[in-house]
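I'd like to ask you about the structure that follows.
Note that one protein chain is taken out, while the other chains of the complex remain in position.
When the chains are written out, they are named A and B in that same order, and each has its own residue count from 1.
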């Protein structure tokens, strides 16, 4: 039986039969205990709502569920199918791409409900975190940071390491988010800063520390095939289609959600055209490269994350998408190979070009658009509403707001780089079951693969094989 | 031309050219007649709504459409893409999985609108069934029962038999649902009892009666390949992501839908971790098995069906998911092979572990949670609202309610087992065009398959083939 295992030889170090179940079970039990201590339904998801709404003269439609649930579901699809299938592009690591994405997002969202809860929703009187649909969306967002980091590590780490990446990723996320949104009072509805910029640099820093000098030994599996690229297009399209919901999911009710969706929709359309243009232009015979179509087409929405709910205008959104499609495709063609060569940075999915750089630019773009905001454009109440100019922030000038937004972007980069470096060194400890350099990008290590038998071959081939055997008999 | 048909030999008994069109056309015409006699728009989907809303001082947003339509669409995706693609995992029965699912759900939902309408929405004055979005969601739910049963039969029955399974499945469903929800006045928002428990045992009973002693002769097609498992992950993920909508789709407006979604979301996350843990633990080298990832990760939501709208608390939901991931994975590893060996029960998709048992446990769990409900936790109005304590049920104690919930679960099991056995015997009549034991799990029987030609082979192989031919010439 010439099956794959033999071909790859014994894989001593990828044995995770103890560590993976242990981590999953222990951490899940910890979640149960912490949820038991801390997490309760908020007033809109608690059975007391019936009395609450009567007391406050509300009707059921005023429940935040109806404002945000459709957007939540779209975000949820992006996290699990979008990110998951985008990472199936490798010819022999599709299970790992979609499966580990599934695992770590499922863990991450639980830990995120706790971490974000402690920082944002803890009721100091009762010591409880009260959750509703907005917390759930934020938990999904929080996972996105770690899933982006996974993109840089795809095929090179074990599921146990990914759990560690997620544990620290969610923790760091909650802290930087607290600093950026609460302490600096930045606005970041779609998370250019807190999600993409942080997640991108976090993953790059980890990958940089985990540099594998002999990764070229896995070269034969470090690529796609016809159908794996088509599976990845499922991921791309669900990310692309639902990104307007991502950027508008936790924006203000009413015009905030409405505008955030329109800006993102427009920016994305524009990214597609420039990504296609540059992909063709950079190929010696003008052919399109699936890597660019799968990734650079999304860059406009990443960069639009912070500014989506601002009055950036529809043509402003088009310009953002235009530039990002170009920058991102350029990154895939020139910057990623350059980084790998000079900085020893191995970035499987090219998150540098899709998340890190567009996220950072999106953060600074948000700063500029915020600094340029005026009552003229937003109306008096509109400006207060969009920038939450209330309480002690009522008198913060828009220029100052812009400065804080820029500072927020720097915070997210710093958290990503420093946090990622630390996590990277933790992951270097040789106990995590990652594969050797010459066994990367292979599902064989962690998945029971179906035996591919003769029966599945196309008949003509089978015919030839029969001929061969006959021939050999003769 | 060495095409597949020849390999399989003549297939006399799978000829459905008469029976399949006849069943489809005759039943569809029957539907038209019955719809003509019975089905009308309800007041929210009728053009009279404009006058109705003025008279009752409503606005358009009060139309139930806006409360339920987003959830409906998610449920619809689960029924057609979720169930459909989950059943594409067999390497050579993917068309049958997704295609027959499509066929029987499309028929089932029509019959369900009638059957459920007669039992639940018939206006005795006019003799009409008035339908709106909630009826439509319920019709999709009703199909789910038969689609679950299809899971046990996958690859072993003809499309005509599946139509019969669906006809009786929907009929039985409507009756048991009427008994459980109306007569016993149980609550079952997500259908642990009425959908999963019933559907699971219904399918198992049919499969048990249709036992094929020589099924091992089809062994070479009774498995997956790399890409068919990836297609199945599409089904898994859409089921997983949208299950919060499934369990909240027909829950009460406001907190009911909000809470049902949160509980399901949390339970599902927890199931993933324990399914992964046990899948790895049960493999001698710690590898993950796609079957468990595709199925056991969903078990938490099945068990959460009944209790989703109750105040089970977030950590309660985590515990449910935790246990179900373990029980379901355990079932796939040990129980299904055991049942096949001792009970002669062939269950292609393992619905025993994903629907029957988790559904049953979910029913009993609901009974316990209902019995434990108190005004303290729910508030006075909340308790009335959640358990519909109105009219003659106003004074039913919570312990009694728990007892009725448990009784409801037993009713659903009984209907599933008895109904399934009867339908199984009907399907044994040798007129339905099912395949012989050695031709199961093969799309060849019912689908015109594309010829796989030499041109689609990878070039290297082609090269080798040319070499072979040359070699033979020499």
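Some notes on this structure:
The criterion applied here is as follows: a contact is a pair of C-beta atoms (placed from the backbone, for glycine too) under 8 Å apart; a residue touches a chain by one contact, two chains touch by 3 or more.
Since the structure is predicted, the reported quantities are computational estimates derived from the model, not experimental observations.
Residue B:17 is the one among B:17, B:284, B:341 or B:392 that touches the chain missing from this view. Residue in contact with the omitted chain (choice from A:48, A:76 or A:91): A:91.
Interface residues of chain A with the unshown chain, by the touch rule above, are 2-4, 7, 61-62, 66-67, 70-71, 74, 91-92, 220-221, 223-230, 233-234, 237-238, 240-242, 244-245, 253-255, 257-259, 261-262, 265-266, 268-270, 272-274, 276-278, 280-281, 283-290, 293, 297, 311, 313-315, 318-319, 322, 377-383, 385-386, 452-454, 456-457, 461, 465, 468, 471-472.
Listed by residue number, the positions of chain B touching the unshown chain are 15-18, 20-21, 24-25, 27-29, 31-33, 35-36, 39-41, 44-51, 53-54, 59-61, 63-66, 69-70, 73, 76-77, 80-81, 84-85, 88, 94-95, 98-99, 102-103, 106-107, 109-110, 113, 131-133, 136, 159, 227, 231, 234, 445-453, 455-456, 458-464, 467-468, 471.
What we mean here is this: only the chains that are shown with their structure count from here on.
If you average the CA atoms of chain A and of chain B, the two centres end up 31 Å from each other.
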